[in-house]
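Each remark here refers to the structure printed beneath this line.
One protein chain is absent from this view; the other protein chains keep their places.
Then we have chain A:
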Amino acid sequence: MAKVLMKGNEAIGEAAIRAGCKNYFAYPITPQSEVAEYLAKRMPEVDGVFVQGESEVAVGYMIFGAAGCGERVMTTSSSPGISLMSEALSYIAGARCPAVFVNIMRGGPGLGGILPSQGDYFQATKGGGHGDYRLLVMAPEGVQEAVEMTMKAFNLAEKYRGPVMILGDGLIGQMMEPVEFPENFDTTPTNKDDWATSGMDTRKSDKKNIVKSLFLDPKALNDHNLLLKSNYERMKQEEILYEGYNTDADYKVLIVSYGTMSRVCKTAIDTMKAQGLEIGMIRPQTLFPFPEKAVHEAAVKASCSHVVSIELNMGQMVEDVDRCVKGQRPVTWYGECGGDIPTPEEIIDHVKSLLNN
């Protein structure tokens, strides 16, 4: 297929349809409302479902109910909306239902602002909702990757029977870029007979299916949570994605950065390279599972004297980076947390200041 120029939010909506998702529930919030506007028009064209819920709280459960039937479902929102959906995220994870959540992050806490942010890293990767669960979290750096990750998310959600989150930011949602949609994509949901509430008539056996997260017996809850844990361990074996940038060079500083911020870092790295200064970068594409080994190995390279996590927040991923570096190099944070995005020049200045210390 030829490339088309699309706005990030609209491309995410189109990607969902191409991944076989005919069911979309959402509530408007800047900077992701265009997904809902796009799908309000597109879903009827493909005989799909679009419902604008009365709140993100309700939307979370519309997704839960639909996912419980074994259908492909998606919602999109932005930070304060995701907070409201976090209740449902916890229940969906507990009930082991596949669903795709897209968070086009804006600044917080509270109402914060409407400009790009990566302030929901903790919320996405460490919980958000209550209880012992994880989300598989993917962070695209632009519109093309947002499309690919969104499509892939449906298969991963089904593979692990749990919610998958695409963590973008306001810039990715709002910018226009040329995109190409992967073709020959597997759009059939995997067999749900064993668990989905699709109606007993649709099954060969007379078994009723129950979608629930309640396990009053402590032993049963323990076993259930260990099953969830084994899924998360499997993700760590099979789903880690990252990109190394200029990592073949003998870099002096290693940057760890993801999403929109990492693109600015790439420009800064290219500029410094032209000036004769080698800087490397690891760009996690999955934030959970986190590319722990890759970050560690890149950090301890002999030429590298410092590791810096560059993020659009007050320093969240830096805690994971620090955990991976295990004290072998100094790890610091640099970034903006109000909605502005550091320029390549600012990054260059900061990286050079690290080397002068």
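The rule is short, and it goes like this: a contact is a pair of C-beta atoms (placed from the backbone, for glycine too) under 8 Å apart; a residue touches a chain by one contact, two chains touch by 3 or more; residues count from 1.
Here is the rule we use: contacts and distances are computed from a predicted model.
K.L.:
Hey, which one's the missing chain according to UniProt: "Keto/isovalerate ferredoxin oxidoreductase, beta subunit", "Multiple sugar transport system permease protein", "Cytochrome d ubiquinol oxidase subunit I" or "Allophanate hydrolase subunit 1"?
P.N.:
"Keto/isovalerate ferredoxin oxidoreductase, beta subunit"
K.L.:
Sort through A:Leu111, A:Leu214 or A:Leu355 and give me the one touching the missing partner chain.
P.N.:
The missing chain is touched by A:Leu214.
K.L.:
Would you indicate which residue among A:Gly13, A:Pro31, A:Gly68 or A:Gly112 is in contact with the undisplayed chain?
P.N.:
Of the listed residues, the one touching the omitted chain is A:Gly68.
K.L.:
Name, in rising order, the residues on chain A that touch the hidden chain in the full complex.
P.N.:
Residues 22-23, 25, 49, 51, 53-55, 57-69, 71, 73, 87-88, 91, 95, 197-201, 208-214 of chain A touch the chain absent from view.
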